[in-house]
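Not every chain is included here, but those present sit where they belong.
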Amino acid sequence: MDSVTNLEARLRAVEDRLEIQALAARFSDAVNERDVTAFAQLWASGRPIWEIGPPPQSRAEGIDEIIAMLRRLFQIERYFMQMTHSGVVTIDGDRATARFVERERGQGDDTYYDNLAVYDDVLVREPAGWRFLERHYRYRFLDQTPFEGNAFPVTR
Amino acid sequence: MDSVTNLEARLRAVEDRLEIQALAARFSDAVNERDVTAFAQLWASGRPIWEIGPPPQSRAEGIDEIIAMLRRLFQIERYFMQMTHSGVVTIDGDRATARFVERERGQGDDTYYDNLAVYDDVLVREPAGWRFLERHYRYRFLDQTPFEGNAFPVTR
C-alpha cells in the first residue's frame, strides 16, 4: 500500500506537469482559432491578471477585462498566430510558476507584428484543474515593419 | 487492487498523450531528416489521408500515395525544416483528435517557402501504438518570396 501511495504521488506530479503544459497549449490554440469561450476557461477564478508588454502595453484584471482585451486584440490582429515553444514549470503544491518561449505573428489593416517573447506565468490548482492566475508577456524582439506573403482567415 | 486499477487508467491516459505528442515530433523529425522509412511508420493501416493546403494543395490517400507525395515534396524542397510547436490533444478511447501549431521553411531551385499553419489530425490506436489516420495542413501565413542566408543539407 505504501508503494501504491508513492506511485500515486509520482503520477500526480507527472499529471500536474502535463496539465500545465496543456494549459499553455490551449491558450495558443484558443487565440489562434479565435475561440473566446475556450480562452475564458483558462483563467483562475478571483482576479486573474493578463499583461502584455510594454511596449506596446495591454493589461487586464479579472475575467471580464481579460475577455474585453482579447476581443480588442482580435480586432487589431485580423490574422494572428501564437507559437508556444518549450517552457520550464516549477510546481509547489497547489501553486506553480512557468516560463514559456513564445513567438507571434499578426497582421491587421496596414499593421504588421512579429515578435519573440516569454510568458512569465503564475498558476493555481482549482477544483477543475490548473488555471492561469497571472500571465506576463515580456518582449525580447519586436518588429512592426511590413512583411511579405499572404495571410488566411481561420476556417474549418 | 482497486487503487492499482485506477492508477493504471491514469497512467494509460498520460502515456496516450505523450505517445501522440511523440508521433507529431517523429513526423517533423522524419521530414527534416529526410527519412522515408521512419515517415512510413507514422500512418494508420487502411486508407490514411495526408492533405496540405490549399494553397498550394497536395493530397494523398493510402500509404503508397503518401510516400509518393513525400518524395515529390523532397524534390521541390531541397532544404526543409518543419517546426512543431505546442498542440492540443483530445483522446476518446482508441480515437483522438489533435491540432498542432506548425512553421515550415523550405528552399529549392529558385523557390522559397516560409509558412505558419496548423495540422488538424485524426489519430487511431492500433496494436503497435497511435498512428495518424488523417493530417490536414491548414495555412495561416504563406510567404514564397526569396529570403536571405544559406541552407545546409542533412548530414550526420
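Each chain carries a letter (A and B) given by its place in the written order, and its residues are counted from 1.
Operating definition for what follows: a residue touches a chain if its C-beta (ideal position, glycine included) is under 8 Å from a C-beta of that chain, and two chains touch if they have at least 3 such contacts.
Keep in mind the model is a prediction, meaning the values are calculated, not measured.
Here 2 copies of the chain are placed, and the complete complex recorded in this file has 3 of them.
Heads up, the rule we're going with is that only the chains that are shown with their structure count from here on.
With each centre defined as the average position of its C-alpha atoms, the distance from chain A to chain B rounds to 23 Å.
Contact residues on chain A toward chain B in their complex (touch as defined above): 4, 7-8, 11, 14-15, 18, 21-22, 24-26, 28-29, 32-33, 79, 81-85, 105, 107, 147-152, 154-156. The residues of chain B lying in touch with chain A in their complex are 3-4, 7, 10-11, 14, 17-18, 83, 85-89, 99, 101, 103, 114, 116, 118, 120, 138-145.
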